[in-house]
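After the structure tokens below, expect a handful of questions from me.
For this depiction, one protein chain was excluded, whereas all remaining protein chains were kept in their positions.
On to chain A.
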């Protein structure tokens, strides 16, 4: 405790110290405190985090995203205040639903009966998770993985048995907000066995205006011929932070299909690491970002082609208004063994304001010789001809602009194959526009 640097003004520690301080205070009470492997994992993570702290812009992978606004806050323990389902986001049509409020599983708000697969709370399942939790997310490699390993309270654990079609499962990650900023560190473990499938639709949200951090880590394993369709609908408060890290390992013939919608948050980072580990493993990483004045969203992907004949597809679209900033970093690493890799990456941005800024950094590292990899990035404003065409038909300028912005995003939504995810995206975008309309009115 004493070696921690106190902060002069408030007396409460800020930045990395605030999290280390919290760990010191909580470690006897965090889930798994009496399980030696969990205690050891947390201790290793704390050591790593203590040494490195949060990433800074001097780190190559964080060149465009500055965590300073987060580090200026001190975080308190969440006081969960959600007692009924009134505040829950609307259902996305799935029969099964797992709800986490302030990082904790809420059985009373969830509906997980009679499912053909096992699903539950990480905190409860911990005694059985030795060797599974922490297999993909290595604290030493990524400060946010270390932060999460140090402080995770709970999360979703799912295992879909071989050959089982799991249908749609909703995951709600909700912050209840409060006077003081709160920090949540869910750890989600998803395993899709041979030939099994699941559609997971996550809504991550909190009351508008609330200051909090959601910093989840996903560890996802898709076994041979399995498939996970994973939608993340991020509609956090515009004062909130969301720093998500996803690790997905896909075996031969398996597919990880991800769509991330970033519509909320003040400072958001989605980092997705996908490892294609067997022949014909596939990943589709798509997403759309709608950024209003003051928002910063960073999508960073790393695709590791570690086996032959694997396709990877990425399409990200970002709309930027006001003084907002969008970042896309996409790295494709093709190992020597990964012959006949087919990698495609497209990143498109629509700038609605001269003050908006977009940074795009594709990165290809190719060590195989028979490979097809392409990437592209476009940045543009609304098309004057299209705008005039709509106005010449009587559609007012503002409505015409919105139609074109919607159309720009629609292409990304239409690329989504899963009908449940497509419907969820439509609903979320619809709600976003309605909120914008109310604000404009």
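Worth pointing out:
We take it that contacts are C-beta pairs under 8 Å (C-beta built on N, C-alpha and C of every residue); 3 or more make two chains touch, one makes a residue touch a chain; residues count from 1.
Here is the rule we go by: contacts and distances are computed from a predicted model.
Going by its UniProt record, the hidden chain of the complex is named "Fe-S cluster assembly ATPase SufC" among "Fe-S cluster assembly ATPase SufC", "Glutamyl-tRNA(Gln) amidotransferase subunit A", "Choline dehydrogenase-like flavoprotein" or "4Fe-4S dicluster domain-containing protein". Which of A:180, A:375, A:406 or A:427 touches the hidden chain is settled by the complete complex: it is A:406.
Residues touching the missing chain, restricted to chain A, are 384-386, 388-397, 399-400, 403-404, 406-411, 414 (touch as defined at the top).
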